[in-house]
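First the structure, in the form of structure tokens, and then the observations on it.
Yeah, one chain of the complex is gone here, protein chain that is, but the others are all in their spots.
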Amino acid sequence: MKYIDEFRDGDVARRIADRLATEARGDRAYSFMEFCGGHTHAISRYGVSELLPANVRMIHGPGCPVCVLPIGRVDMAIRLALEHDVIVCTYGDTMRVPASDQLSLTKAKARGGDIRMVYSAADALTVARDNPERQVVFFAIGFETTTPPTALAILRAQREGLKNFSVLCCHVLTPSAITHILESPEVRQYGTVPIDGFIGPAHVSIVIGAAPYEHFAEEYRKPVVIAGFEPLDVMQAILMLVRQVNEGRAHVENEFTRAVDRDGNLAAQQKVSEVFELRPSFEWRGLGEVPYSALKIRPAFAEFDAERRFDVGYTPVADNKACECGAILRGVKKPTDCKIFGTVCTPENPIGSCMVSSEGACAAHYAYGRFKDIPVVTA
Amino acid sequence: MVNLGGIRKEVSIELVPQAQVGDYVIVHVGHAIGMIDPDEAERTLALFGEMSAMAATESAA
Partner (left out) sequence: MNARDDSKGGTVRAGYVRPLDIRNGRIDMGHGAGGRAASQLIEEIFLAAFDNPFLRQGNDGASLAIPQGSRLVMATDAHVISPLFFPGGDIGALSVHGTVNDVAMMGATPLWLSASFILEEGFPLADLKRIVQSMAAAAREAGVAVVTGDTKVVEQGKGDGVFISTTGVGVVPHGIDVSGANARPGDVILLSGTVGDHGVAVLSQRESLEFETTIVSDTAALNGLVADMLAACPALRTLRDPTRGGVATTLNEIARQSGVGMLLDEAAIPVKPEVDAACELLGLDPLYVANEGKLLAIVPADQADSVLAAMRAHPRGADAARIGVVTEDPHHFVQMNTRFGGRRVVDWLSGEQLPRIC
């Protein structure tokens, strides 16, 4: 597969690994945060951490949109299905997120809720067209990559005059999440979570461009390297970050030049700003209320806003006391620091969202990296 | 219609209206969200190689 296989070449990986071993200075540690679900997945699936020098560590940030979705929002979707007789269309991963009352969307479906898995917002439109006598709500989650398709769906619904389609908008913004982490006490004051730099997300950057990250580099003096989502991209980006740290630089560099430029996808950005506007505040699971970090539907498209069409208010719900998802999302703890990781909380029975999505830190570690936790005799 | 290793699927190019037949695109949730610049791809691959070539010359020095 062109543009895929070349970026997964094991020989090149070893050579970059050797380079890293030479350039990472032995007298200090390096900690880099990535917050792109695709990167978390790539690092685990291809075993990238194994190829890094011992003093270079990756911290998984809040890059998984399912993982940062608060329980209260899933509750809203469940209520729509069970109490308002709505057909709820949702992406696959969201279905298993544990919500209130021992429910999840999958469990609500087993109770009779009409909940359907879709692969895109356009599929939800098709469901609305095929079921004119029912109300259909698209549960829209995701960062800046998934937002433009939702915008397109709303615009099309308006063009077609669909009366039974609306969107429960939970789209969130990447730069705000980074700021929030950089402003957190653990990073700013206590220094308990040293973050020396960031790997910028792949897909999100295709849409928003490299420009939005310049703010972090300047304001917080942290280097950012935007990386593609193949394992070689990630390794190269880590090397570039190590170099910046060694040289005392804090710039935005772009490893993913084949798909990302400074401005991003302007056509996509234009559609998004046409349909959505900023929410003053939005609760992120694990991060609490984050200002100007999420989107809501503009008044001009109010008829497609499920929060306005239906009487479902948002009620914040606290996480299970033993669940460390919040700390894990902020990079303060590792999955293995959580008391219930792998015992009570498993992919079959996820207690928190980090275990639900394959991009979540806990799920990724459970599926791919557990062998490192336990000494195992190998052949 | 995109082709990946012989698999063909219809995706929307509303977000990448400038895409032409023969171009490579990055697809997410049924939509093309960006194009791949072949020159930059080559440059990136060369960069991987260069970085490791530098390792060879440095250790030789």
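A and B label the chains in the order they appear, each numbered from 1.
By our rule, a residue touches a chain if its C-beta (ideal position, glycine included) is under 8 Å from a C-beta of that chain, and two chains touch if they have at least 3 such contacts.
In this text, all values refer to a predicted model and were calculated from it rather than measured experimentally.
Considering the full assembly, A:Ile4 is the residue among A:Ile4, A:Ala211, A:Leu266 or A:Ala302 that touches the omitted chain. Residue-wise, the contact with the chain that is not shown comes from A:Pro231, picked out of A:Gly113, A:Pro231 or A:Gly286.
The chain not shown here touches chain B at positions 4-10, 27. Along chain A, the points of touch with the absent chain fall at residues 1, 4, 8, 10, 13-14, 17, 44-51, 96, 118-119, 123, 231, 346-348, 363, 366-371, 374, 376-379.
Here is the rule we use: only the chains that are shown with their structure count from here on.
Chain centres here are Cα averages; for chain A and chain B they lie 22 Å apart. The touching residues of chain B, counted against chain A in their complex, run 4-5, 12, 14-17, 24, 26, 28-31, 33-38, 40-41, 43-45, 47-49, 51-52, 54-55, 58-59. Listed in rising order, the residues of chain A touching chain B in the complex are 1-3, 6-7, 12, 15-16, 18-19, 22, 91, 119-123, 145-146, 148-149, 152, 203, 206-207, 228, 232-233, 236, 239, 255-260, 265, 267-268, 271.
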